[in-house]
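Note that this complex is displayed minus one protein chain, with the remaining chains in position.
So that you can tell them apart, the chains are marked A, B and C in the order they are listed, and the count of residues begins at 1 in each.
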Amino acid sequence: MANESGFSMEEFESLMATSDVELLKRAWRNEKSAPEILQFQASLVQRSREQIQLMEGTIEEITRNGFDPLIVSVYQMDMDRAQYMLRSYLRTRLQKIEKDMIHISKTDLWNRLSKEEQSFSKRCYENMKSYLDESVLSKLPSGYQSDLKQSNASEEDDMVPESNLETFVFCKSESSIGAIPLDDSADEIVDLVAGDLYVLRYKSIKPFVENGKIDLV
Amino acid sequence: MASYYDIDDILAEEEFIPVVFQKAATGVGLLDPSSETNNIEQGAKVELPFWLAHELHTRQAVVMSIPSCFNQMTKKEIQADPGSVDLRNRCQYFYELGCKLAPMVSDRTIGSFLLYAFKNRYKEVLSKAHTSTFIASTKPLTLLTKEETHLCDAAQSSMAAFKKWRIGGSRFERPAVLGKKRKPSDE
Amino acid sequence: MAGQSDPQSSVFSAAEMEFLAEDEIIEVVPNMRMEPLNLISGDYGPFRPQIAAQVPLWLAVALKKRGKCTIRPPEWMSIESLTQVLESERDSPKEFQPLPFHYVEISRLLFDHARDDIPDIYMVRSLIEDIRDVRFHKVESGLETISARTHAVKLKNLSAMEVNIVRPFVVRTLQSFYKHDSPEMIQQPVQMSTSRPQATDRGPRRDLRRR
Partner (left out) sequence: MEGTEIYGRRACQLVKELACAEPGQLTRFNDDLFNQVIKECTVHYSQFYELTRKMQEEGLDVQSARNADHFGMLIHHLSLLRNKRCLMAYVHKRSEVIQNLSWKVGRVLPEEIENKLSDPEKRYFKSHSSALQSYMRGMDGLDLTVDMVPPKDPYIKVRVLDDIGVTAMGDRDTNLARHSIHFLKRSDAEHYMFQGMMEELLG
């Protein structure tokens, strides 16, 4: 995964000690809280799915072998919890794509999507485009029929919705990061105390969310 | 910039602004109720929605003046008793419109007036939006602008969600889009 | 959600906070024998009668529901420590006492599913409710002090559910102050400043434990 390359050995080891469900939980929380779509956690999703499948196999087996129903349902609940986080994680991402499909497809954000998400995004846009054409755009005078530009006179795509990176988010960092500039002029800085909770503008901590040093809660 | 599709932004731009035409314009007499031709004369005084006034202003076709919700009287009332001024009645989109107007008009105090109003109304009314006394009384809500209402709704709906959770009950809620469902026992 | 233009402001439901809390570890005393459980979320057990074991709360509740264990309420849920927390909460009008991040959810789950395992449950419940009320009162007075553009707010020891309740409001409030108290909006009046209200007087900027 591209975003794992920047870790020091120490951090890498602590990452290895963290279970996949913990990592999935973190990915899920971050994805739910971030205003923009984050890097798809390809190998984590892959591993989680394998573990869930394995567990499904185990459950079938122990059911067949007449194990204590208590054990069966405990295994089932454990799997359901992982399954729920995985589903909710993927769902959150698709819902972001539904909202910002054009913006995502026009920017670097595109590379954050999985292959399946990319084709979902393409189909979403095709559907949306024909819906807008049929309902409104084809009925407007020529020169006003674009779904990206208000009219031919617009110099840029002035209709495309984007996620608002200025929004405030709640976050926590596990380790000390040093001073973070909070605005462009760097007049305001914050020194995050590890483990304490802060409300900050997403934009000012965006790089730290992307490299996993700050978690959104 | 607000999104092209933002409903509140669209409605805020519908607020009317008094303008004086610096240029004449043909074929648009509808804008000037006093005009007998289909044209607008130079010097005509009319009220235009912000979306039109603003574009014409940047092209020097009109000069905008400040709508009454930002006049001295409102300022004085807000100063005297910020929490009880009925801003909703004066302009639902008081803050949004004010922010759009501030950089464009000659009165350079609008920005600080907006902050003064928000700060003091926040202190007196809005910051109490989570409290049960606030939730029980509906009076302050009738005085609030759209943005202020959004703030209070945000507080109250999350408080309500918490209380619902605390009491317990089914976690499977019928989505709003499906409308309210009658229970068969009510039939 | 009210924020039509800002659906982002409410990200987690109370049920989702509860889900997160169910991963917290708690002690159970089984009354049965069961081999270790190798779960996706970790390995737990073995379980032996009368021998305490550490399990996630969801598992504790599942076992308890089926009559397979008693749950040992965590130390912070004892009357002594809650009484002390409540006193300290009352004594310091601005600080929040350290409590588990999910104390609201954990206590509700235990009240619902393990009432017979909690000594003096009525007292415990009312102490927790009082603590929650005092703390939320402080949150509210903290909110009242926001009065200017704020880049960062530190919320030391605020709990998950408390965060979740104020999140939509706080996010929107901070955004409004950010916009209204921006250098672009607050221009120095060029002329005739005397007849205007002293709205430009922003005073010393202070707010909820700003860093």
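FYI, a residue touches a chain if its C-beta (ideal position, glycine included) is under 8 Å from a C-beta of that chain, and two chains touch if they have at least 3 such contacts.
Because the structure is a prediction, the values reported are computed rather than measured.
> I'd like to know which visible chains would be in contact with the absent chain if the whole complex were considered.
Visible chains that the missing one touches: A, B, C.
> Just one of B:Lys45, B:Lys76 or B:Arg174 touches the chain that is missing; which is it?
Considering the complete complex, B:Arg174 is the one touching the chain left out.
> May I ask you to list the residues on chain B that touch the chain which is not drawn?
Touching the chain left out of view, chain B contributes residues 4-8, 10-11, 14, 23-28, 30-31, 39, 49, 51-52, 55-56, 59, 61, 168-179, 181, 183-184.
> May I ask you to list the residues on chain A that touch the chain which is not drawn?
Residues 49, 73, 76-77, 80-81, 83-84, 86-88, 90-91, 94-95, 98-99, 116-117, 119-120, 123-124, 127-128, 130-132, 134-136, 139-141, 144, 150-151, 153, 159 of chain A touch the chain that is not shown.
> What chain C residues would touch the chain not displayed?
With respect to the unshown chain, the touching residues of chain C are 1-2, 4, 13, 15-16, 18-19, 62, 65.
Everything that follows uses one rule, which is that only the chains that are shown with their structure count from here on.
> For this assembly, give the contact graph shape among line, ring, star, complete and other.
Here the contact pattern is complete, since every chain touches every other one.
> Looking at chain pairs A-C and B-C, which one is connected by more C-beta pairs in contact?
B-C
> Using CA atom averages as chain centres, what separation in Å is found between chain B and chain C?
Those two chain centres are 33 Å apart.
> Using mean CA coordinates as chain centres, what's the chain A-chain C distance in Å?
So the centroids are 24 Å from each other.
> Can you tell me which residues of chain B touch two or more of the remaining chains?
3
> Indicate the residues of chain C shared as contacts by at least two other chains.
Within chain C, the residues that touch at least two other chains are 9, 167.
> Touching chain B in the complex: which residues of chain C?
Touch residues, chain C against chain B: 1-5, 9-10, 13-15, 18, 108, 112, 136, 139-140, 143-144, 146-148, 161, 164-169, 172-173, 176-177, 179-181, 184-190, 193, 196-197, 199-200, 202.
> Using the touch rule from the top, collect the residues of chain A that touch chain C in their complex.
Spelled out, the residues of chain A in touch with chain C are 19-21, 25, 29, 32-33, 35, 51-52, 55, 68, 70-71, 73-75, 77-79, 81-82, 84, 164, 166-170, 182-183, 188, 190-191, 193, 196-201, 204, 217.
> Quick check: in the complex, which residue numbers of chain A touch chain B?
150, 158-162
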